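Heads up, the thing below is written out as structure tokens.
For this view, one protein chain was removed and the others were kept in their places.
Then we have subunit A:
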Amino acid sequence: MLATGGTVARRLIHSSYRLACEGKTKEVPTPEEAGYAYNHVDRKKGMYKPQHSIAEQISYMKSKSYADAYKGLPIYRWYKRNIKGQSKLQPPPRLFCIDKHGRFNLNHACPVCRDEYLYFDYRNPSLLEQFLADGTDQPIDILKSGLCREQYTLLRAQLLKAKEHGTITFGVEFRNFDYRLYYKDWTAEPGKPVERAGIRLQDIHPDPLVHFPTFKNDKNNDWDEWWIRHDKFARKAK
């Protein structure tokens, strides 16, 4: 069954409504008291996903059961899509794992849908950070992450939200000011504009030893010399 735009929107509204309702979070018991556990039910089709608050999620991600389940690796590293052949040639990701009624519509749900405590939220940056490409503020490829399209959309939305709320920081573009625009009696020229991550080591440290000469094609050289000399050795051969 394909989800129409309306149902996707309804689901998004539903999930954001759930997030909005959790403004007043109750006192969350410690992970040991609450008895968090990884949900080992292997056939989830037709079952409902339990709903948990963000405080419970954060507490779960610090608990021992989480560490035991994922062993300190990002959660998508433990997930393998059930595909035949090369990963390059895999079919497009599925649209959603949980249907509009909140039930799993398949058994092998994506890494975020399958864990009952996990969903993307800007207040829990540690989950979002697992899906960021190393050294950047951009999410990894959807096929690499193994997420369904719905979760991937939520990931991007919550990532943007996390940046705007300051839970995930990044290198803001550097703004070069031309002081002459701001002060009347400033006459000095602004220096060369700079940008973050704009410096390359080749510019700072040009390698002095390795010198590659430019390719010289046979232009403007007197290769006709060969024919001039040809007479000599051609006659000699005779």
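Simple rule for what comes next: a residue touches a chain if its C-beta (ideal position, glycine included) is under 8 Å from a C-beta of that chain, and two chains touch if they have at least 3 such contacts; residues count from 1.
Assume contacts and distances are computed from a predicted model.
*Asks:* With one chain of the assembly withheld, which option in "Eukaryotic translation initiation factor 3 subunit I", "dolichyl-diphosphooligosaccharide--protein glycotransferase", "28S ribosomal protein S22, mitochondrial" or "Platinum sensitivity protein" matches that chain's UniProt protein name?
*Replies:* Checked against "Eukaryotic translation initiation factor 3 subunit I", "dolichyl-diphosphooligosaccharide--protein glycotransferase", "28S ribosomal protein S22, mitochondrial" or "Platinum sensitivity protein": the hidden chain maps to "28S ribosomal protein S22, mitochondrial".
*Asks:* Among A:42, A:141, A:185 or A:231, which one is in touch with the chain left out?
*Replies:* A:185
*Asks:* Out of A:45, A:80, A:165 or A:230, which is the one that touches the chain we can't see?
*Replies:* A:165
*Asks:* So one chain is hidden, and I want to know which residue out of A:40, A:101 or A:175 touches that hidden chain in the complete assembly.
*Replies:* The single option touching the absent chain is A:175.
*Asks:* Spell out, residue by residue, where the missing chain touches subunit A.
*Replies:* Residues 61-62, 67, 72-74, 126, 129-130, 132-138, 163-177, 179, 181-183, 185-186, 191-192, 194, 196-197, 199, 201, 204-205, 207 of subunit A touch the chain that is not shown.
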